[in-house]
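Structure record follows, encoded as structure tokens.
Only one protein chain is missing; all other protein chains are in place.
Order of writing sets the labels: A and B. Residues in every chain begin at 1.
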Amino acid sequence: MRLKEIAALVGGTLVGDPEQEAARCSSLANAGPGGIVFLEDKKFVPQLGGRRPACAIVSPGMRLEGINVIEVKNPAIAFATAMDALHPAKKPAPGIHPTATVHLEAKLGHGCHVGPYASIGAGSRLGDNVVIHQSASIGESTAIGDNSVIHPNVTIYPHTAIGKRAIIHAGAVIGADGFKFLTGEGGRRIKVSHIGRVRIGDDVEIGANSCIDRAMLDETVIGDGVKIDNLVQIGHNCVIGDHTVIAAGCGIAGSVTIGKHVTIGGLVGMADHITIADNTFIAGKTGVTGDIGPGIFGGGYAMPINEWRRAEVAYRRGPEILRRLTALEKKGE
Amino acid sequence: MRLKEIAALVGGTLVGDPEQEAARCSSLANAGPGGIVFLEDKKFVPQLGGRRPACAIVSPGMRLEGINVIEVKNPAIAFATAMDALHPAKKPAPGIHPTATVHLEAKLGHGCHVGPYASIGAGSRLGDNVVIHQSASIGESTAIGDNSVIHPNVTIYPHTAIGKRAIIHAGAVIGADGFKFLTGEGGRRIKVSHIGRVRIGDDVEIGANSCIDRAMLDETVIGDGVKIDNLVQIGHNCVIGDHTVIAAGCGIAGSVTIGKHVTIGGLVGMADHITIADNTFIAGKTGVTGDIGPGIFGGGYAMPINEWRRAEVAYRRGPEILRRLTALEKKGE
Partner (left out) sequence: MRLKEIAALVGGTLVGDPEQEAARCSSLANAGPGGIVFLEDKKFVPQLGGRRPACAIVSPGMRLEGINVIEVKNPAIAFATAMDALHPAKKPAPGIHPTATVHLEAKLGHGCHVGPYASIGAGSRLGDNVVIHQSASIGESTAIGDNSVIHPNVTIYPHTAIGKRAIIHAGAVIGADGFKFLTGEGGRRIKVSHIGRVRIGDDVEIGANSCIDRAMLDETVIGDGVKIDNLVQIGHNCVIGDHTVIAAGCGIAGSVTIGKHVTIGGLVGMADHITIADNTFIAGKTGVTGDIGPGIFGGGYAMPINEWRRAEVAYRRGPEILRRLTALEKKGE
């Protein structure tokens, strides 16, 4: 693509040669002829180390000596847009691999790809251009919307509903039984069957080896635009609001209601039956045992982040506090 | 089923129409004609919102105007029993899928189902009515007891022993090598081979993408009736006592001995070579580095839960403590 085309695509202003060609995006460390880099802030210029990319996408007003720039209000989004244009995701060719097992009572839309050893159960319906990769297991009576991609070794239990443009990474498990046991005679654990399902909205991405349990009754709901990282556990009957983001390693117990536009850092744990308000931000490794939000929270036991930081400072000064307290006591004797 | 049949099944007393039919279980929010709900406590009645289920399973003495009730000592267990009767788990038909690979030297009992792309290694023995789902990998010399269900994409390493009625959810890995490395010259890590195995008792459920490592020598043991949630790590040579429950995201290091009837919340970490007594209860996110129990424990470093709660209150008051201490010091000058 020529720089003038890229500038138009990203809604930016080109300062430089409009006919210059760019073929790829790169990091500053691997910048070179024909490449486009992203430079949000002048402080990162030294990382270029004299390399000469074809163009840098920059914040308004930034100039780089001898390098074409496209200035744009949000250079990060512009660079992501350029990436998608210059490095489009490779889509596997439509068709059902001869080794795949598609049930006669499953329905596939136009342009679907079903990879080797994948299986699609009875009564399932795939939209158009859905990609099912190797060894993915799509249970019975499952719906998957247009343009969704299911990566290898994913397991979708029966009766799951997945929206359009979903990306489900390798090894994820959607719809396993929730973890609910009653205690019977002699402390024996009695399994509570799960007859609910998982319903996932549009534009959702679910990370590798993450797990979303089906509801006991009714539905576990993942809203539109939710992004879930790798190795995340979502318990039965949770409801995750639209455009919420959950980083790797989180464990969300059952029946948790999380609002919209919530941001949850890595390794956060949440107890069951709590509610997180819209727009809440939860720092990594926080433990949440009650309703919180909106606001910014952190700590082993969630608290407003500034309170937590001050408490943490005092925690570190605990030995000093003990010494000062003992000194005062001696003085008073 | 008629309500009189359900009342008999769950050992409860019907107050209402014995001939009324019920076809399904539902939540209060989705209650309706022909449905059975579960109402342990009067305080949940508003959630019914005027809906009229065929019947409610309730605690002794509870009455609902115009709704049949079955009263029973433990309504939660009764409802679970009704669920199993009205919504029996769908068992796949017996038979070996033409794409499956069953070694000539493997033995299968009566009524087994082996799904597409599943493989069963040499010398393995399956009991009766075992279900092996798609792409599950059952290694050599492995035993699986009657009525067990192995979900898709599970990997069972060779020489594993699994009891009866096990449920192993998708993506779980049983019997991978434990994590033990010695440090050699130049800091090079030397792998210690693992020649032990995993032995799992009867009535065990293991969650999606959980991992149980084989012993270095001897056995990693999961007792009867143990229930393990998703994304749990059990290290090599652990021994987990009967009817113990471990919630999602826990990491149990090697050679940990956990007693019977222990309850472990989510995201708990345990250091290696420790012992947890029978009937211990460990709150979510606790870190355990030494022997504990019986009793109830919590905290980043495990402590009796009431001590932990009080310590946590003081932690939050740390900044206040510092101010008060400084004020006292000034006063004394």
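Operating definition for what follows: a residue touches a chain if its C-beta (ideal position, glycine included) is under 8 Å from a C-beta of that chain, and two chains touch if they have at least 3 such contacts.
All of these numbers come straight from a predicted model, not from anything done at the bench.
The chain not shown here is touched by just one of B:N68, B:S137 or B:T244, and that residue is B:S137.
Within the complete assembly, A:D84 is the residue of A:D84, A:E105 or A:D291 that touches the hidden chain.
Only one of the listed residues, B:M1, B:A85 or B:A271, touches the absent chain: B:A271. Within the entire complex, the positions of chain A that touch the omitted partner chain are 25-27, 29-30, 74, 76-77, 80, 83-84, 87, 89-90, 97, 99, 115-117, 133-135, 151-153, 167, 169-171, 203, 205, 207-209, 225, 227, 229-231, 243, 245, 247-249, 260-261, 266-267, 284-285, 300, 312, 315-316, 318-319, 321-322, 325, 328-329, 332.
Contacts to the hidden chain, counted on chain B, fall at residues 99, 101, 117, 119, 135, 137, 153-155, 157-158, 171, 173, 176-177, 179, 181-182, 184, 187-193, 195, 209, 211, 213, 217-218, 231, 233, 235, 249, 251, 253, 267, 269, 271, 287, 289, 300-301, 303, 307, 310-311, 313-315, 317-318, 321, 324-325, 328, 331-332.
Just so it is clear, only the chains that are shown with their structure count from here on.
Computed centre separation for the pair chain A/chain B is 26 angstrom, with centres defined by C-alpha atoms.
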